[in-house]
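This structure is in C-alpha cells; I'll ask about it shortly.
Removed: one protein chain of the complex. Kept in place: all other protein chains.
The letters A and B name the chains in turn, as written, and every chain counts its residues from 1.
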Amino acid sequence: MNVIILSAILGVIMMYTGVMSKNKSTARYVATAGILALIGANWLEFAGVNFFNIDTRGMLEFTSFGLVFNLIILVCTLVYFLLSGKDLEEVGANAADYFALIFFILTGIAIVSAFKTMLMLFIGIEIISIPLYILAGSDKKNLRSNEAALKYFLMGSFSTGLMLMGIALLYGATGTFYTDGMYLGLGNITVMKMAGLVLLMISLGFKVSAVPFHFWTPDVYDGSPTVFTSFMATIVKAAFFIAFLLLFENAFGRMHSEWQFAMALITAATLIIGNITAVFQQSVKRMLAYSSIAQAGFMLLAIFALNNIGKQGLILYTAAYSLPTIGIFAVLMRMKDYTYEGFNGFAKHQPLLAALLAVFLFSLAGIPLTGGFFAKYYMLVAAMKNGAMFWLVIIGVCCAAISVYYYFRIIQAMYFREGADPGIQVSEGFKTVLVLTAVLVIILGVHPDWLLHLLDN
Amino acid sequence: MNITEILFWFLTALAILSALMVVFSRNPVHSVLWLILVFFAISGHYIMLNAQFLAIVNLIVYAGAIMVLFLFVIMLMNMNSDSEPQKNKWLKMAGTVAGGSLLLILVAALKNSEVQYQKVEGAQGTIGLIHNLGKTLFTDYVVPFEISSVLFLSAMVGAVVIGKKD
Partner (left out) sequence: MSKLIYLVPLFPLLGFLINGLGRKYLSKSLVSIIGSGTILASFIVSLMIFFEVKAPGFAPQVVTLFDFIDVAKLKISFAFQVDQLSALFLLIITGVGFLIHLYSSAYMHEETPPHFARYFAYLNLFVFSMLLLVLGANFVIMFMGWEGVGLCSYLLIGYWFKNDDYNKAAKKAFVMNRIGDLGFLLGIFWMISQFGSTDFSVVFAGADGTPVKILTGITLLLFVGAMGKSAQIPLYTWLPDAMAGPTPVSALIHAATMVTAGIYMIARSNIMYTLSPVTQAVVAITGLATALFAASIALKQNDIKKVLAYSTVSQLGYMFLGLGVGAYTGAVFHVMTHAFFKALLFLGAGSVIHAMHHEQDIRNMGGLKKHLPITHITFLLGCLAIAGIPPLSGFFSKDEILTAAFLKSPVFWVLGVLGALMTAFYMFRLYAMTFLGKFRGTHDQEHHLHESPAAMTIPLVVLALLSVFGGFIGVPEVLMKNGHQLENYLAPVFAQSTAKMHEEHHLSHVMEYMMMFGVAAIILVIIIIAWNKFSRYQKTTAEATGLGRVLENKWYVDEIYDTVISRPLLGFSSFLSKFDKIFIDGIVNGVGRLVQYSSRQLRWIQSGQVGSYILIMVTATILLFIIQFFWKS
C-alpha cells in the first residue's frame, strides 16, 4: 500500500514541479529523490511497517513475492532515471509531466503485483497502459512517434475490450470478482468460464507481446522515443508478466491442465517467432524490440509451468532482463546510427562502454556468470519440473542458441570491425552507474540466491 | 410473450442492427449517429433491468458527451465517404471470414454447453438503483473507486501533454 499511495502522490508532486520550476533538471532530481523514497517505503513495508492502514476488503494483498518484485522494479526505475533521465528531458518541453506519468505507471505496477480481484487487475492494467500511450506519442513533431502512439492505443483498446469481456464472462459464471473466490476448476468447467479464461489469456498475452498478439510491439517500440522504449520494454513488460502470473495462478491455477496446452503453444510461438524475426533486423533498436518478444517467450515459461521455481525465475528474469536492457538502451540513445554498423569499432573508441555493453549482451543471451543465465536456467528448470510437454524445453534451448546470434552481432561489430568514432559523450556519473549496473548483473549471475532468499520472508 | 419480452427482443435487434450499421455506413457522421442509437438501445436494456441510474449515465456520458466529441472531431477533419481510404479487397475478405469463423466457433461452443437458465429478474432487482449503487460503491468498492482517480488523473495529464503547444 505504501508504494501505491506514495507514488500516486509523487506523480502529483511531479506535476507541480513542472509548474513551479523553470529549471528543466529540477524535475529529474525530484523524481530521483522520489524513487529513492519509494524504495525506502517499499522496504519498510517489506519489514512490516505500513504507513497506511486501509481495509481493502481483500482486494489487495501484499505478499513478499509482490513486494520483492516491486523492489526490483523500483531499483530498475532508479537505474533508468539515473541513466536516461537526461535524455528524457530532451524529448519535449514536458519533462516533469513525463516523470509524473511514470510515477502513475508505478502506482499501476504496485497494484497489479498485489491484486486479488479482477477489478483491481483491470484498473491496474489501465493505469499502466494509458500513460504509455501518451509516452509513446510524446515526440509530437515526429510522425513515427505519432503513429506508434495511435497504433498502440487502437490495439490496446482492442485488448482492453477483450479483457473486459473476459472479466464479464467470468463474473457472470461465478458471481464474484475475487480471484480466489471463483473456485474455478472445482465444479465443472462451463463454456462461459473457459471463454473468459481464453479472453483474459489473449488480452494479457497482448500486453506482454506474446505471439501472435505481438504485432504492435516492433512498430510501437521502434516508433516511440528511444528513452520510453527502454521503459516500456523492461519495467512495464515485467509488470504485465506479474499480473499475468498472479491472475493465472490465483484464479486459474486449479484448472492448470485445461489451459496448459494453449499456453505452451503461445509460448513456443513466441520463442520461435521472436527469435527468428530478431535475426534479420538491421536496426539495433528494432532488434531489441524483437528481443523483448523473444525474452517474453522465456518469461511465459513461468506461467506455463506455474510452480515455485517459475515464480523465482520470473523475479530473477525481471532483474536480469531489465537491468541490461536499460543499460543497452541508455548507450543506444547516445548513438547517432542505430544500425549494427553504427557500432563498428566501438570498442576502440569507448573501451569501457563496449565492455559493459558486452556484459549486458551476455546477460541477455544467457551466458553463464551473468544474471541472464540463471534467469533462463530457472525458467527451463521450471518447465521441466512441470513434467508435461518436454518439447517446449527443447524449443527454449534452441531459441536461446539462436538469440546468441543477434546479440553477438553487436559484440562482433564493436570488437572485430573497424569504424569511425561515434563521438558520443558520456559523463563520469553515467559510467559509474553503468558499471554498477553491470556489477549487479554479474552478482546475479554468480550468486542469484541473495535475491531469491528475500522471497522466503 | 408478454410485453417485457417483446421489448427485450426489440431492443436487442435494434442494438445489433445499429451496431452493424455503424460498421457498414460509408459516411462517418452516419456511423456516429447509428452508434448513438446503439447506446439508446443499451440504455433501454438497463431500464428493463431496473437500473435507471446506469441508463441515464450511459446516455449522458456516451450518447451525450463522447458522441458529440466524436462528431466534432469528424467534422473538423472534414471526413466523408470520398476521403475514406480504400481497403485491400483481400483484407476485407479475410476479415469477413475471420469474423464469421469466430461467430461460428462461439455458436458451436455454446451449443454444446448446458447454459444455466438463471433467468434475469427484469424490473425487480434493486442493485441498479442509485441508492444501492452509491452504497456499494462507497463501502465495498471504495478502494478501487479511489484508485481509479489515479487512472483519470493520468489520462488527464496525458491529454494535457498531448494537447499543449510546445
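In this section, a contact is a pair of C-beta atoms (placed from the backbone, for glycine too) under 8 Å apart; a residue touches a chain by one contact, two chains touch by 3 or more.
This one's a predicted model, so the numbers in the text were calculated from it and none came from an experiment.
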Contact list for the unshown chain, restricted to visible chains: A, B
Among A:Val12, A:Ala37 or A:Ala262, the residue in touch with the chain that has been omitted: A:Ala262
Given A:Ala195, A:Val284 or A:Leu332, the one touching the chain that is not displayed: A:Ala195
Residue among B:Ile16, B:Val61, B:Ala94 or B:Leu137 touching the omitted chain: B:Ala94
Of A:Phe177, A:Trp216 or A:Phe231, the residue in touch with the unshown chain: A:Trp216
Residues of chain A in contact with the chain not shown: 151, 154-155, 158, 162, 191, 194-195, 197-198, 201-202, 206, 212-213, 215-216, 218-219, 258-259, 261-262, 265, 273, 276-280, 309, 377, 381, 385, 402, 405, 447, 449
Chain B residues touching the omitted chain (full complex): 87, 91, 94-95, 98-99, 101-102, 105-106, 108-109, 112
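As a convention for this text, only the chains that are shown with their structure count from here on.
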Distance between the centres, which are taken as Cα means, of chain B and chain A, whole angstrom: 32
Complex contacts: residues of chain A adjacent to chain B: 4, 8, 11-12, 15, 54, 56-57, 59-60, 92-94, 97-98, 100-101, 104-105, 107-108, 111, 117, 119-120, 123, 126-127, 130-131, 133-134, 137-138, 140-141, 190-192, 194-195
Interface residues, chain B side, partner chain A - complex: 106, 109-110, 112-116, 140-141, 143-144, 147-148, 150-151, 153-155, 157-158, 160-162, 164, 166
